[in-house]
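Removed: one protein chain of the complex. Kept in place: all other protein chains.
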Amino acid sequence: MTRPLSLNPDRLFPSDPTQRDIARRLYAEVAELPIISPHGHTDPSWFAGNAAFGNAAELLLHPDHYVFRMLYSQGVPLDALGIRNKAADPRESWRLFAQNYHLFRGTPSRMWMDWVFAEAFGIDVQFEAATSDLYYDLITEKLATDAFRPRALFDRYRIEVIATTESPIDTLKHHAVIRAANASGEWGGRVITAYRPDPVVDPEFEGFRSNLQRLSELSGEDALSYAGYLAAHRKRRAFFAEMGATSTDHGHPTAATADLTAAEAEALFARITGDQVSAADAELFRAHMLTVMAGMSLDDGLVMQIHPGAFRNHNPWLFDQYGRDKGADIPTSTDYVHALRPLLGKYGNEAGLTIILFTLDETSYARELAPLAGHYPALKLGPAWWFHDSPEGMRRFRNQVTETAGFYNTVGFNDDTRAFLSIPARHDVARRIDCGFLAQLVAEHRMEEWEAAELAADLSYNLAKAAYKL
Amino acid sequence: MTRPLSLNPDRLFPSDPTQRDIARRLYAEVAELPIISPHGHTDPSWFAGNAAFGNAAELLLHPDHYVFRMLYSQGVPLDALGIRNKAADPRESWRLFAQNYHLFRGTPSRMWMDWVFAEAFGIDVQFEAATSDLYYDLITEKLATDAFRPRALFDRYRIEVIATTESPIDTLKHHAVIRAANASGEWGGRVITAYRPDPVVDPEFEGFRSNLQRLSELSGEDALSYAGYLAAHRKRRAFFAEMGATSTDHGHPTAATADLTAAEAEALFARITGDQVSAADAELFRAHMLTVMAGMSLDDGLVMQIHPGAFRNHNPWLFDQYGRDKGADIPTSTDYVHALRPLLGKYGNEAGLTIILFTLDETSYARELAPLAGHYPALKLGPAWWFHDSPEGMRRFRNQVTETAGFYNTVGFNDDTRAFLSIPARHDVARRIDCGFLAQLVAEHRMEEWEAAELAADLSYNLAKAAYKL
Partner (left out) sequence: MTRPLSLNPDRLFPSDPTQRDIARRLYAEVAELPIISPHGHTDPSWFAGNAAFGNAAELLLHPDHYVFRMLYSQGVPLDALGIRNKAADPRESWRLFAQNYHLFRGTPSRMWMDWVFAEAFGIDVQFEAATSDLYYDLITEKLATDAFRPRALFDRYRIEVIATTESPIDTLKHHAVIRAANASGEWGGRVITAYRPDPVVDPEFEGFRSNLQRLSELSGEDALSYAGYLAAHRKRRAFFAEMGATSTDHGHPTAATADLTAAEAEALFARITGDQVSAADAELFRAHMLTVMAGMSLDDGLVMQIHPGAFRNHNPWLFDQYGRDKGADIPTSTDYVHALRPLLGKYGNEAGLTIILFTLDETSYARELAPLAGHYPALKLGPAWWFHDSPEGMRRFRNQVTETAGFYNTVGFNDDTRAFLSIPARHDVARRIDCGFLAQLVAEHRMEEWEAAELAADLSYNLAKAAYKL
């Protein structure tokens, strides 16, 4: 006996009838707005090649570390789930997911998945052990159809623009294909890149030195001298901008910034390109480069995103066996007030510069980030992010940030995902939660409903478009 | 076309009908209670001279760093707002405020301002670009009338007592004028001072050494010797108490306290009054003086307020151009458990001593402050403060503090403002939020309604009066 699956039209709205009525009205006005996805990790080759996705496990299980980390935490081996194990039968892996679907109760993954099942694939029974094969077959079958190829899904979900993330040593060949398709009229989807220089900015990144050599080749500059290194960045940034990029993206372990003199910077660069790099030098170089990158953003207009605070690869055995991005990155306590002062002291008063800050340490919302963003013209706050991209996390963000930063020092929602079909699911959750938050303000007579309606559209669409210059 | 402005009588109450009904009943009993304002920064010259305020911008924009920091964060230049710029046309500055009033949606400033507009000035259209001049003219006109002079407003809003904050090197001449007016029957308003010794306790304060010289003159003691310095404090505290003070106020960067021997203290004093003061010595002297001040409070009965945790003047360019208190103070992570131990180890068990602690780091509410205040007889907690003096901030405070400290280790509300007309607005917000919080406890059957009614009066009036000995 199976159980019915359907998406309640009032899901995620407050249950208080006054608030729910207001939330419904606000949401009705924004539900169909196009999606602006200014920060994420989808694979540009999908949109370049437009090849069909393979099967249910390949689309929904293998790329989603939110999903397999939870299964792993309850003792399901990654090998059995097909993570880095081609020998695993995807149908069997999918069954393990189905048998353990109760583990996701109360989590955002559950909401995103149910949305994908019901909305994207039109399935009307719940996902559980008994329906595992039915799901697997139905999804896999649909994926083979043209309507489920990447470009068709992009269009179906009204994605106005999506940004992927590439390193300076990426040739952006997939983006070139997409832009050619745009130019020829073959496909109209707007897919842009973002400049993520961590592999050539972080001396502790795997292959840092060979990354610099590759950077030299691609830029025609000697990226192993400090002057050439800066010139190479400028050239690659300009190339990325030509390919549509409007932003850069910096994923540092801490928010440390520094403002070294030219001589100090040159000496430091010599040390961090040498044979032995100390942890202190690596940190100082990353810190210095954030300030340098802010300066380049002031020059070339690229919006700067900073998201510090993850302890990467916390599980050494897992990292050895399965590599990075397998659910073992853990947030840490993060200071912003002292860390950002060198950068903000230099560039924070520039109204023409946009720096978007993210955090994995929610204690900084009310204490540090909202006060900083509510003062410095250059600073805005990214949305609740990664671990906190949940209904509760989004409510905590609004609850703690709004009093001091207001809504207009935030930049709307972004999905930050590599799970393609979760994009519309995530934006839908964010819009519903924001409408619910606004509904409470209206119900408590702290705002007029027409103001909330304006804000709902701003939070769903306008703010992201403006902040990211899209 | 203008939009109507009115204050909904149910504003800030929970929208759940059960809770709202209870909140209404609780609030009705406390709405008209007099205002106890035991901690704030109004200017005593207002009440001494009773001169009319100049115009709308001068009253409501220029002194309110909550307002102009938000405008600045969105790119509005401070010069254009008339901050330290006499050349700015106040009507034009006011227009910039009006055009950007949407930035304040969801913030407490919006609620306070609307209260001032509707309640104090009787305006019935919303504030926006189209009504900017109407507002400016109407407010400026009313300010010229006797009913809007400081003493009349003080009486109109049932302020029972207000404390200002002065440094030990202030002569309190305005307070003397007010007390003479009290004595002669010219005016009955009770305006008292509070002893804020930071300028002569913090070796890093601007003009520290010359402040000590001035302290010597005013006290007749040699404040450049340690013994004379302590004697000068005692004399000035006694003078402040004569002028009505019931409390002292200490705004340190951290909560560090120390308990040095007489010899250590004397040697440290010699160093911090010398030519070069190290950061460590400055911090140690501030720490030591908190303990010394607690000892003096035990002797002379002045209630001691400590509010640490702001990184002052975070924006160096702004500080150079516009000076302090321009919205660039940012809270930092603050430890209390280790920091306060020297002081609490010495005086924490004194039931006759009252130390009121504030924080800008809300993570300490449940973890450190409520456990400390729920144990030490000398310790009580100040309300949600500064950045957190918002509906959400007040709810977080009650939510996180009450379980361990109860209500009776807190001291009611204080407004902490230099924006005079926001005082009744802020107290009204606090009373409404507290009534809403109590209503939830009643609605969840955790408390009887008669108990909530007692508490509503305690939180609105009695606790502040008792804690501050007013």
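To keep things simple, chains are lettered A and B as they appear, and every chain counts its residues starting from 1.
Following the convention adopted for this analysis, a residue touches a chain if its C-beta (ideal position, glycine included) is under 8 Å from a C-beta of that chain, and two chains touch if they have at least 3 such contacts.
Since this is a predicted model, take the numbers as computed values, not measurements.
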- Message: Using the document's definition of touch, tell me which of B:73, B:291 or B:409 contacts the absent chain.
- Response: B:409
- Query: Which one, B:363, B:422 or B:460, makes contact with the chain that was left out?
  - Reply: B:363
- Residue, one of B:348, B:391 or B:412, that touches the chain absent here: B:348
- Task: Would you indicate which residue among A:45, A:107, A:182 or A:213 is in contact with the undisplayed chain?
- Result: A:107
- Footprint left on chain B by the chain that the document does not show: 16, 18-19, 335, 337-338, 341, 344-345, 348-349, 351, 363, 366-368, 370-377, 379, 399-400, 402-409, 440-441, 443-448, 451, 454-455
- Where chain A meets the chain that is not shown, the residues are 3, 8, 10-16, 69-70, 72-75, 102-108, 110-111, 311, 314-318, 327-333, 360-363, 387-388, 390-393, 396
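By definition in this document, only the chains that are shown with their structure count from here on.
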- Distance between the centres, which are taken as Cα means, of chain B and chain A, whole angstrom: 40
